[in-house]
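Remarks on the structure that follows.
One protein chain is absent from this view; the other protein chains keep their places.
Chain lettering (A, B and C) follows the sequence in which the chains are written, and residue indices restart at 1 in each chain.
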Amino acid sequence: MFDLTDYKFVKKDGKMVHNLGEANSIFNQYIAEIRDVHVQSDMLRFRRNLERIGSLMAYEISKDLKYKIDNVQTPLGIAQVPVLQSNIVLATILRAGVPFHQGMLNIFDKAESAFISAYRKHNKDGSFKIKLEYMAKPDLKDKILILSDPMLATGASMKLTYEALIEEEKPKHTYLAAVIASAEGVEYVKKNFSKKNVSIWVGAIDDELTAQAYIVPGLGDAGDLAYGKKEDK
Amino acid sequence: MFDLTDYKFVKKDGKMVHNLGEANSIFNQYIAEIRDVHVQSDMLRFRRNLERIGSLMAYEISKDLKYKIDNVQTPLGIAQVPVLQSNIVLATILRAGVPFHQGMLNIFDKAESAFISAYRKHNKDGSFKIKLEYMAKPDLKDKILILSDPMLATGASMKLTYEALIEEEKPKHTYLAAVIASAEGVEYVKKNFSKKNVSIWVGAIDDELTAQAYIVPGLGDAGDLAYGKKEDK
Amino acid sequence: MFDLTDYKFVKKDGKMVHNLGEANSIFNQYIAEIRDVHVQSDMLRFRRNLERIGSLMAYEISKDLKYKIDNVQTPLGIAQVPVLQSNIVLATILRAGVPFHQGMLNIFDKAESAFISAYRKHNKDGSFKIKLEYMAKPDLKDKILILSDPMLATGASMKLTYEALIEEEKPKHTYLAAVIASAEGVEYVKKNFSKKNVSIWVGAIDDELTAQAYIVPGLGDAGDLAYGKKEDK
Partner (left out) sequence: MFDLTDYKFVKKDGKMVHNLGEANSIFNQYIAEIRDVHVQSDMLRFRRNLERIGSLMAYEISKDLKYKIDNVQTPLGIAQVPVLQSNIVLATILRAGVPFHQGMLNIFDKAESAFISAYRKHNKDGSFKIKLEYMAKPDLKDKILILSDPMLATGASMKLTYEALIEEEKPKHTYLAAVIASAEGVEYVKKNFSKKNVSIWVGAIDDELTAQAYIVPGLGDAGDLAYGKKEDK
């Protein structure tokens, strides 16, 4: 059997930014498909890919968590198996976050969930403000928070929702998770979340952010692609 | 092959209330499991059952929709198959509605989705008001709207969200869908939605509604059971 | 609450052949998609549709089964809910039956499963014989057997596998389930399974059966479409 001393319950690395798309894996195929204008019309596949990306990202994040050894009784003996030591809360930003969250929940099926909504209120000149509307969350005290949003553009809505979530109780560590981030958004997170127990996990980092805060090449509007074109307020 | 004249594109019945639990089927087993206090601790199974209930209810509702015959080219010939004629919008009430909606989306994978939140703001005397917070929806004009909420207690939040959704454009028909309804809630719907293009589909109708608007025997709080205990505001 | 005397534990009808495609529902959309040569290249969707068809057919079959009332303890009271009285075995014919079976298992998650293989051994003149190779099955005595195969062409392999399955213990009732059947195959089943506790459930009945036993218009080879072109033996 595996040697239990192999389990060194330490953080794997001190890095703040983890880009899963940098490593070769099937993960990038799902990123390719959700970006692809010719594949996007298949909403079932688009949502399925967001789910799969969520599952694989949750799994990679799980390598960073702490485990303890449990004695498990099998029909034939006792096995020692490491099981999760932390309580996890999967928070997601509505509405685009729902399939991404679903994928994470497929991995962490015992986790609690939080839903939160923030949207861009556009002014006539094209500028916008982030508005917070809805929040349903469990107690976060000393838990592991994974806050997911498919697109990390400026980083402003991630910051706002994070601050709203942790206003009262503080999680032990927060994993920010995005499918596609802009380079600018990643820099914003690095600057605004430093000295905090926060790391960020993304599937790809794109160079450009337009004046209207669209990531280029990006994929367009993840919410519209998953659920149909939303009417403006 | 089936005779195409068999397809009479008419409403199957004129009934406003459809209780799927009245017919014998495996559907009731899922209802039994989500009610059962001994099974509820398995969140994976609780959500899976809400999904399955959503899928089967969507399927039963689909029998009430209109179809047209398409000529489909197979590798060996041409087949005439009825395909959906309507555009469907699956609206759900947050957060408990998410797994129920997921089940419906598994059936209607080409549908658009709407998310809406309404919550009970409790006063100190135990009374409460329904508050609307978040709404993301596509254009509903002349579409089929399926508005889902796992629990139909007083019917007030269903009415409020319905009115918010249809304020600007009117759907052709609305299917209200609940897993468990109180008898009082069903009466409320019958009274308040009559003369409208609305029908209601439920999985079970329970007799009692407490002063705090809990359905008895019901199942408790569907949102807490699916996603963990929510903190009060 | 629903009146328990409503539950009349009797067979719904005496019919032997049930064609689900005759009723209007979203079910036919899935049939349309698996037939469609332009959609078939998406293997994920092809298998997903076979699964959905399996789930909906299992659900319709479940309306024909027997239930008993269970007292279920909810957090707030006792609910009376009908639960399945029968033990079910989901048998399927390899390899095309695997996604169809998966869909049925999504509905009857407590069922046992059986896998059986029969194939057409082609002679040089185009004729063929059905050969039985593999069988893994639980005890079937007095259980409900649902034997599934996506395509019912001549009916010969369904008959052979059925006879192999029930050789030692007899199930109480057998549901033969096929996605697409030929009219000739249905006649064969009616003739060869009469006087037995057997009914047949199909998603569509096609007129033609070629000399090579292909259903027309059909959909081609379900196994190849789900899993890739199989090499001949």
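Just so we're on the same page, a contact is a pair of C-beta atoms (placed from the backbone, for glycine too) under 8 Å apart; a residue touches a chain by one contact, two chains touch by 3 or more.
Given the structure is predicted, the values throughout are model-derived calculations rather than measurements.
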| item | value |
| --- | --- |
| For subunit C, the residues touching the chain missing from this view | 43-44, 47, 89, 94-95, 98, 102, 105, 109-115, 117, 119, 133-134, 136-139, 223, 226-231 |
| Hidden partner interface residues of subunit A, rising order | 1-2, 6-7, 9, 19, 21-29, 31-32, 35-38, 40, 52, 55-56, 58-59, 62-63, 65-67, 70, 72-79, 81-84, 106-108, 183, 204-208, 214-220 |
| Where the missing chain touches subunit B, by residue | 42, 44-45, 48 |
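Operating definition for what follows: only the chains that are shown with their structure count from here on.
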| item | value |
| --- | --- |
| Innermost chain, where centres are averages of C-alpha coordinates | B |
| Chain copies touching (subunit B, subunit C) - same or different residues, decided at half shared | same |
| Centroid spacing, where centroids are CA-atom means, of subunit A and subunit C in whole angstrom | 40 |
| Two or more partner chains touched - positions in subunit C | none |
